[in-house]
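Only a single protein chain was left out; the remaining protein chains are all shown in position.
By written order: A and B. Residues from 1 in each chain.
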Amino acid sequence: MTKWLTFVAACWLIVTALISGPGAVSAQTLRIGLAEDPDMLDPTLSRTFVSYVVRTALCDKLFDIGLEQEIVPQLATQWEWTDDKRGLIIKLRPGVKFHDGEPFDAAAVKFSIERHLTMPGSTRKSDISAISRVEIIDDHTVKLVLLTPFAPLLAQLAAAAGTMISPKAAQAAGENFGSHPVCAGPFKFVERVAQDRIVLERFADYWDKDKIKLERIVYLPIPDTTVRLANLQSGGLDLAGVAATDLDTVRKDPRLKLAAVSGIGYSGITINVANGERSKTPMGRDARVRQALELSIDREALNQVVFNGEFEPGNQWVPPTNPYYVKELPIPARDVAKAKALLAAAVAPNPVVAMTVTNNPVVLQTAQVIQAMAKESGFDIRIQATEFASALQLAAKGDFEAFMLGWTGRVDPDGNIYNLVTCNSPFNDGHYCNPEVDRELDAARKVDTRVDRLAHYRNVAEHILQDLPIIYLYHAKWLYAASARLSGFIPYPDGVIRPQGLQLE
Amino acid sequence: MTTFLLRRLALVLPTLFFVSVLIFGLQQLLPGDPALAMAGEDRDPAVIAFLRQKYHLDEPFPVRYLLWVEGVLAGDLGESIRIKRPVRDLVLEKLPVTAELAALAIVIALSIGLPMGILAAVKNDSAVDYAATMVALWGRSIPNFWLGILLILLFSVEWGLLPASGFVSPAESLSRNLATLIMPAFVLGNAIAAVMMRHTRSAMLEVLSSDYVRTARAKGLSETRVVLHHALRNALVPVITLGALEFGELLSGAVLTEQVFTIPGFGKLIVDAVFNRDYAVVQGVVLCTALAFILLNLFADVAYVLINPRLRE
Partner (left out) sequence: MTAGILDSASADAGARPWRLALRRLARRRAALLGLAVVAFFIAVAVAAPLVAPYDPLATDWRAVRKPPSALHLFGTDELGRDVLARLIWGARASLMAGLVSVSIAVGVSVPLGLVSGYLGGAVDGLLMRMIDAMLAIPFLILAIALAAFLGPNLTNAMIAIGVAQTPIFTRLTRGQVLAVKHEDYIEAARAVGNSHRRIVLRHILPNVLAPILVQATLAIAAAIIAEAALSFLGLGQQPPAPSWGSMLNTATHFLSQAPWMAVWPGLAIFSLVLSFNLLGDGLRDALDPRRG
């Protein structure tokens, strides 16, 4: 009995001894919360967004994007297109080293790009498949030779496909490069415990080291938004994304600061218009039914109810604030009478629509709101919740009628539309096919001034917003809560956390 | 005794075989294409084809099963498609975490279950008995993710006493390790406290009416001493051996608890792998936990028989 009592007492002593809060952490270690555990950290093979977030601190790219989504130099300093637009000459920054001490030079660029293009299983290949070869002009100049002019190339090189890696380390590690990546970014890899944390440490020889004030960064994957917020409030995290509905809590908490920026993606409903048997519905066959659905939705109210008004309603593949948004085709207001008239004209007064939705709470809420709104026009929407992994396959096979899908977004507007609506494209799940649209989109790729491209996109919008293969709903914002101790945090539209300028008191 | 042991050991193999078939079948039959799920948003057909080829996804079931079993017997549990690490490494990395969590949970379960069980046995059929039952049962009547979130809000956000989530290994800092595990262990332990209480109560009732205890009472020892010193000592052994069987229930509970508290153990590993269709991970981990469960059961059976000679034949 006494033994047991002493045992329990000992336990309690240990517990009370622990009451020192979340634990002392070095002043310049930044703890960032992630929405899920990254897959591999190999820039060529990785497939998840959170992996890209981590790699941004580890690996520099040829270019980067600025706050206005303009291309800025990073490992490259200047660039110039050749006259026939089939070549891109890039000047490289001198004096840059990789984490292993190897020099960054034209040979490293050639190696990295060729790795992205040729390694089996590379997820970067389709981004830069326009590149036919890399020519070394001199130690600090390369020329990329393209098969055909490709305006979005710069944007691709400002994203994952432009990541530069140490040839020596990559050759030594082979397929396992991802377990200990060696790049030229401001931080170098220390350790990773799967599903627990990723630890990075400052790289002393970084080319822009004056901008780096942090000693260490620790990334902690915490999928549950409630637990992530709890960590922010209790000091277990210094910076993390938060849900729209948590913003009021963040604003009221003096320990936290809010930061937000418009994202570059969209969320919408993809309609099966021509992919297999399930496209043979009133919705799939008649654009008027799709227009009626769009007119039943009050996007402002949707934004208000599900996102507390924090996100941006939209009706195109880029947000209304984007320079490539077609202003002549603004967001239509809700019009139930017109929707009913359209349905009557299409001889489908009470269409039953099966809406496939991934079983994610936010997406499910959005679907329920739409279900309720569309009911007034006569739509009977049946929500079919599916797991993400199954949903992808169903979409690809055409086993859906309407699919609530989001697209994370690409910096170049082409990335938000081309592969999604052109005929026979890999993720045009609805199999929409309009040769006019394809022509205009291809043309938009070949010109490089904003005005010219916008003209083509205007033509595309006129078709898309009439045919409605995708009903665009809203554009998510990136919402961050940061500890009051953190200064210098600027959120970027691509949702990536850049360590330059971050400092903890 | 040895024949008993050998006979029981011989049963382990067919059971493991069925476990392997069951878990392999369940994973491979999950809807959705792992290659597509792993290929990322860009769905590059070249990547999908590469993954399908690399992980033998186009081969028929029996072939894939045999390939997998062949690997297992050679010590290779396959590779996680998602993070490209051998499953064996992941298992070795996560096992101590869940084992520690389970051990702490059992300690907490015993610290609730034992006193409640003793009380219930001594004050049998009275209001105290009912109250003790309710106290022991409360942990089983709340969804553990709910209890977990409540504890986080209270102890981390409100009072700032404990970290909200995450894990620190004991090698790095024992005090912080315990700080990260105490809430999840509490949630898990509460769920099985009722069972511990039950076992304690039954065992105590049996011992309290035995000759041994009657002799102690006749000797004039105080009731407290009789109960706590003499009876409890004898009751503990069956309680603990039966407690070993709760390992399966603990692992079940750990699945959600580890999700909520972001503890990088088996539970979290399996759930994430099921949803990511990272089937090699699920198969490998479940096979390991099944083996552990079977062996623990064997240990419990043997121990129980050793204590209770009446059951030997």
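In this section, a contact is a pair of C-beta atoms (placed from the backbone, for glycine too) under 8 Å apart; a residue touches a chain by one contact, two chains touch by 3 or more.
All values reported here derive from a predicted model rather than from experimental measurement.
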Inset, instruction - Quick one: say which of A:T82, A:T226, A:S425 or A:N459 touches the chain that got left out. - result: A:T226
Legend entry - Option touching the unshown chain, where B:R52, B:K123, B:R140 or B:H229 are the choices: B:R140
Inset, instruction - Return the single residue from A:T82, A:T249, A:S262 or A:S425 that touches the missing chain. - result: A:T249
Inset, instruction - Could you tell which one of B:S111, B:S173, B:N234 or B:S252 touches the chain left off the display? - result: B:S252
Legend entry - Residue among B:L6, B:L29, B:L73 or B:A171 that touches the chain left out of view: B:L29
Legend entry - Interface residues of chain B (partner: the chain not displayed): 11, 14-19, 21-23, 26-27, 29-31, 125, 130, 133-134, 137-138, 140-146, 149, 153, 194, 248-249, 251-253, 255-256, 259, 270-271, 274-275, 282, 286, 289-291, 293-294
Inset, instruction - State which residues belonging to chain A touch the missing partner chain. - result: 225-226, 243, 245, 248-249, 301, 304-305, 359-361, 364-365, 367-369, 371-372, 383-387, 390
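Here is the rule we go by: only the chains that are shown with their structure count from here on.
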Legend entry - Averaged-CA centre spacing for the pair chain B and chain A, given as whole angstrom: 37
Inset, instruction - Please give the residue numbers of chain B that touch chain A in the complex, ascending. - result: 30-34, 36-47, 50-51, 54, 82-85, 90, 93, 107, 111, 114, 149, 152-153, 156-157, 160-168, 173, 175-176, 178-179, 182, 228-229, 232, 259-262, 264, 268-269, 272, 275-277
Inset, instruction - Using the touch rule from the top, collect the residues of chain A that touch chain B in their complex. - result: 1, 4, 8, 11, 14-15, 17-23, 37-40, 42, 45, 47-48, 120-123, 125-127, 175-176, 178-179, 193-197, 220-224, 226-227, 230-231, 233-236, 387-393, 396, 407-408, 426-427
